[in-house]
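What you see is the complex with one protein chain gone and the rest in place.
Per-chain numbering from 1; labels A, B and C assigned in written order.
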Amino acid sequence: MSQREIAYSEVNDDIVRSLVVTGRNYYITLAVSILVTFACFFGPWFYQIQYGIGAAGMNHPTVWGTYLASFIFWIGLSHSGTLLSAVLHLTNSEWRKAMYRSAEAMTLFSVMVAATMVMVHVGRPWFVHWAVPYPNQMEMWPNFRSPLMFDVMAITTYMTGSIIFIYMGTIPDFAAVRDRTTGWRHHMYVLLSLGWRGTDTEWHRLHWAYTFLAVLIVPLAVSVHSIVSWDFALSIVPALHQTIFAPYFVVGAIYSGTAGIVTVMFVLRKYMKFEHLITKLHFDNLGKLLLVMSLLWTYINAVELFTGWYSESSEEYEALGFRLFGFYGPLYWEMILFCAVAPLLLISKRFRTSFVPMLILSIAINIGMYTERFLIVATSLPRQYLPDAWGMYYPSLVEILIMIGSFGMFTTLFLIFVKIFPSVSLYEVKETLPEPQPKLRTQSESGAS
Amino acid sequence: MSISIVPSLKVLKPAAIVVGVAFLGLILGYWANAALTTGNAPSFAPGYAPQQPIDFSHKIHAGDNQIDCLYCHTQASKSTSAGVPSVAKCAGCHQQVATDRPQIRRVMEYWENQEPIPWIKVHDLPDFVYFPHKRHVAAGVACQTCHGPVETMDVISRQAPSQMGLCLNCHKEHQVEFGTDCLTCHQ
Amino acid sequence: MSFMDTLRTRWQEYRKPGYYDEFDYAWTMTIDLDRCTGCGACVTACQAENNIPLVGETELARGREMQWIRIERYWEGEYPNVKLNFIPMLCQHCDAAPCETVCPVSATYHNQDGLNAQVYNRCIGTRSCAVYCPYEVRYFNYYDHEWPSPLDQQLNPDVSVREKGVMEKCTFCIQRIRQAKDTAKDDGRRRVLDGEVQPACVQTCATEAMVFGDRNDPQSQVSQSMNDPRAYHVLEEVNTAPSVVYLKKVEANVST
Partner (left out) sequence: MSGIDRRDFLKLAGAGGAGAGAGFMIRESIKHPVEHLVPYPSPPEEFSPGIATWYNTVCTMCSAGCGITVRTREGRAKKIEGNPAHPVSEGRLCAHGQAGLQVLYNPDRLTGPMARTAGSEDLAPITWAAGISQLATRIREIQSSGQGNSVCFLSEGVGGHLGVLQKNFMEQLGSTRYHQYDFAYPHTLYSAIQNLFGESQLPYYDLANADYVLSFGADYLSTWISPVQHSLGFGRSRHGASGTRGQFVQIEPRMSVSGASADQWIAANPGTEGILALGIANYIVNEIGYEGADRQEWVGSLAPYALNTVSENTGVSASVISHLAESLATAQSGLAIGGGSAGNNTNGVDTLVAVNALNYLVGNLGNEGGLVFNPSPVIGEEVSGAQATYSDMLELAEAARDGQIQVLIINQTNPVFNLPEVAQFREAIEQIPLVVSLSSFIDETSALATLILPSHTYLESWGDTFPKPGVGFSVGAISQPVVSPLFNTRATGDIILGLAKEIGLSEAFPWSDMEEYLKQGWQEIYARGNAGNDSGDFEAFWTDVVRAGIWGENVRGSDSTGLAEGVIGTIGVALPSFSGSSDDYPYVLHPFVSDTLEDGSAANLPWMQELPDPLTSIVYGSWVELNPSTANNLNLEEGDVVEIQSPHGIVTAPVFIYPAIMPGVIGMPIGQGHTDYGRYASGRGTNPIQILSPQLEQETGDLAWAATRVSITATGRRVNIVKTGGLARELGREIVQKVDAEEHTTPIAGLSSIPVKVVQS
């Protein structure tokens, strides 16, 4: 490790402090994010349920809008968390350990937000359970041929997997925190740690199960976003029915997810005071990953355009032409700037290891990625086969508010998370540290009381 | 440091009790509504027997006096809706029969004022369900199959849960041609 | 039969070639583009028959039109050698309908009469069918529509009034088909006679551009009409096997 040596005990101190000691700023942030969630998400959503989907800006040719874009965005964001964590675990990447917990949490919460976006998206959310196979009085089953049905399956599986993955990895930490907290927190962690004692058998089983799950999660994560892409690619909408879509979405998802992790890491580092846990090394490595994903993403984008151009069909021409030079053309070039051009800065190590530029870049990438999802919906559907049915789509106020609100909801969930879960893995970080010296042990014990 | 979860569970017990009581209350409230309020029931639940404007007894008419269902519900064999008899039909008999009974007098009041009797619908299907009585009567389905033993009821009540499964099961059982096609009932 | 067995049988049978031909009817419509004058009578007839709501100017401005059948118009050439071609566009009741595969709750499916059915009360409103439909003939209820009294008294009791959040589209006037089948059964006939059932649009078309009937019956008017060498499918390349057949417009030689 290149940074200042940190002590074994400091790890526990820092983390438990982050759980127990709560500043005023935290409460203000939490209050604001809850307020945003209700004012921008649940309020408009309630109005939309009363009024109908017409509260959003969707119309006849463009029946999908920002809700679906947000859905893909959140699903995408969810990607790198668990996936990255699992891949890095399998490849024994030591630097993963300080960041994987929060990355996984990001996964979990963005999947949750994505699932809510589905509810917001459908016309009759009160019947959305019909998409789930369960025996019922109507003797009706969902349509197993539908990519949306695959979605339901894939997302629930991924969400379940992610929950188990993050929970299992946290059990030893819950135990550690349990041993150092009192009051209701103690009781909560007693329940959460499921009676973890830290015996050899337990550690062995944990490692074994954890690795097993990691192996399972990797293909699952790839499949989830492939399936999400099929919502589009299985249609015959010009500019959507492209075979490149599955890898396109997976790459895009990992790309935006990685950028999301950078953002979250920066925030944790800064506001939870994990400066010595989350270091330049992490940013450097994530930067490298971002650069690779950015190049891949750019390549796939070029392929997409090329396929359209090479088809020499009016349908593809018009749809792609509309995307590049139509009403939303400026957004397309903004996306190219943020996601294809700007990340080239990551070639420089100095850039990768500077925190604030990395934050700005990661946010820019995610803005670009949101734009990508928006453009997929908003520029393809208005330009389909029959020109007389062409239309235009403008998001309504309700849609924009709900989009903002979904960020509020994500933030709220994350803020609650950092106070319940140790947001950096205690035991795994410790494994990366040098062997502690005896004198330090006493210090740690005294600090615990 | 205790590792056992038992003490922690004990601490959480009061909260659990509160939740449990609330849940019990939920069931109680639901039941209370079902038991105490009258007039309208969930659209499918059996046992619904509202107070009708006239205490008409199917038992006396269809049971004791053996009047055929189609004598009053003439539409059932001709139309999608079974229909209720016109006030004229009631008056037709009751100008002679049982004229002294108070309920009959009320019927005759409606007749004299030429007002319809506002019967309350007991077997009510949602508006998106198109159930043709005609086809079922023609196929020889007894009225009692869906409406229950009407000839034994003093107060008419809903017998079968009029939900989709009921229709489907019967259609499957009798191997109705294309009977499980959605468009058979929904259009 | 257990559920899995049913599923397996369905899976095996589903959409093997000629699957739908085994049944009694294959409802089909032909539209002669050489006769269509674009007058719009079919549009209004459909609105009257099928309880299609009034949308209003503001909603129309937002692109939320509701017409199960619409007239599309395509200009050709420039002044003075300019031509206008009309094409009525309605649900094509495709035998290989993209919309049917995508609906997660099977609210839209193909029935044994070759109809692309839309079950309003099953629809949860994902609108994916409308995305998948290349003909863009599916219309979504973005809100609860109103019929100011007494306009509501015109509503056809044989057709469901759709609530908000539900997709709707042309049904080939399923209520009329059912009525005709019902009459056939009452008369002790196995089949509906040719011409006995006509959707509202076909019924009203003043130039007799539209023909509706059963293509399984080679004698029917629609079968004859389909055998016209001018017959074609719109967007043949997307391979949806539509049940609406268009007859090509005839271009007369004129001096200019």
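One rule holds in what follows: a contact is a pair of C-beta atoms (placed from the backbone, for glycine too) under 8 Å apart; a residue touches a chain by one contact, two chains touch by 3 or more.
This is a predicted model, so every value here is computed, not measured.
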item	value
Shown chains touched by the chain that is not drawn here	A, B, C
Hidden-chain contact residue, picked from the options C:Thr101, C:Gln118, C:Thr171 or C:Asn216	C:Asn216
Full-complex contact with the absent chain, from B:Cys69, B:Val87, B:Ile104 or B:Cys167	B:Val87
Residues in chain A touching the chain absent from view	61, 314-315, 318, 385-391
Missing-partner contacts on chain B, residue numbers	14, 17-19, 21-34, 37, 39-43, 50, 75, 78-81, 83-88, 110-111, 114-121, 124
In chain C, positions touching the absent partner	17-18, 21, 24, 28, 32-41, 43-45, 47-49, 54-55, 57, 60-61, 65, 67, 70-76, 78-80, 82-87, 95, 148-151, 153-157, 190-191, 200, 203-209, 215-218, 223, 226-227, 229-236, 239, 241-243, 245-246, 248-256
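In this text, only the chains that are shown with their structure count from here on.
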item	value
Chain pair, B-C or A-C, that carries the greater number of C-beta contacts	A-C
Geometric centre distance via CA averages, chain B-chain A, whole Å	51
Intercentroid distance (Cα basis), chain C paired with chain B, Å	36
Intercentroid distance (Cα basis), chain C paired with chain A, Å	42
Shared-contact residues (touching 2 or more other chains) in chain A	140
Contacting residues of chain C [partner chain B, same complex]	109, 111-113, 115, 117, 119-122, 158-161, 171, 174-175, 178, 182, 185-186
Residues on chain B engaged by chain A in the complex (per definition of touch)	1-5, 7-9, 11-12, 161, 163-165, 168-169
Residue ranges of chain A in contact with chain C within the complex	51-55, 57-64, 121-125, 127-128, 130-131, 140-149, 151-152, 231, 234-237, 381, 384-389, 391-393
